[in-house]
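One structure below.
Of the protein chains in this complex, all but one are displayed in their positions.
Let's turn to chain A:
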Amino acid sequence: MAGSRGRGRSQFSFSVDALGFGRGDCLPSSAHTPSPLYPPMQFRPVPLHTGEEVDYMLALKQELRASSKNLPFHIKAARTKTDVARYSDKYQNGETKNNCIEWSPDWSRMPKELCIKVRKPRKTVIGAKPQLTRKPKAAAGKEEVLQKLEKREEEQHSEEEEDEEKKKQNEEEPDADEDYDEEELEDETDYIMSYFDNGEDFGADSEDNMDEAVY
């Protein structure tokens, strides 16, 4: 770009007028270090757009981000058990396993080699419960299974914090119901599954983004 400018010889072979500086002027000092990581800005940036449209799209963006974490497309590697095998493992809520997929794609549209076992959603008896008793049960269930529902509460409460009208308000409530039922009726024990906390979760989440709070 700058071309053959002197090539390091002390005697400049071109007419310096053509480049716009006089003979005696000192050239700007050459840089000895890489430019700073956050150079000071000469001019302040223009403020962001505001308005109803902007706010709505912002809310949509945050909502999409939160809900995409709950969809089956969000793939998490199964946690390898590092400790000894524990008795409570048998009754733990089915964690994601590597060899099954949580949704059922149309296999005819995918290459055959990608075919993987589809994990049946563990929805146990739901219809038997009458509708009226659901709401207080759900509330009680929420309080007790606070730990497990953190992820879903994130979605619910990030909506509550925003000012715009939301479409999905209580989507987790039925999920909580089903989760609650699932736990209770699972494997004929008398105990609620969430009471078992074998301490594995403590400290194990540091690398995992699973419980990362979503705003």
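Criterion: contacts are C-beta pairs under 8 Å (C-beta built on N, C-alpha and C of every residue); 3 or more make two chains touch, one makes a residue touch a chain; residues count from 1.
Just so we're on the same page, contacts and distances are computed from a predicted model.
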(message) Tell me the UniProt protein name of the chain this structure doesn't show, selecting from "AP-5 complex subunit beta-1", "Carboxypeptidase A1", "Histidine-containing phosphotransfer protein" or "DNA-directed RNA polymerase III subunit RPC3".
(response) "DNA-directed RNA polymerase III subunit RPC3"
(message) By the contact criterion defined above, which parts of chain A meet the unshown chain? Give residue numbers in ascending order.
(response) 1-6, 12-15, 18-21, 28, 42-43, 45-46, 48-49, 53-54, 56-58, 60-62, 64-65, 67-68, 71, 73-77, 98-99, 101, 103-106, 108-114, 116, 121, 123, 126-127, 131, 134-136, 139-140, 142-143, 146, 149-150, 153-154, 156-157, 160-161, 167-171, 173-174, 177-178, 209, 211-215
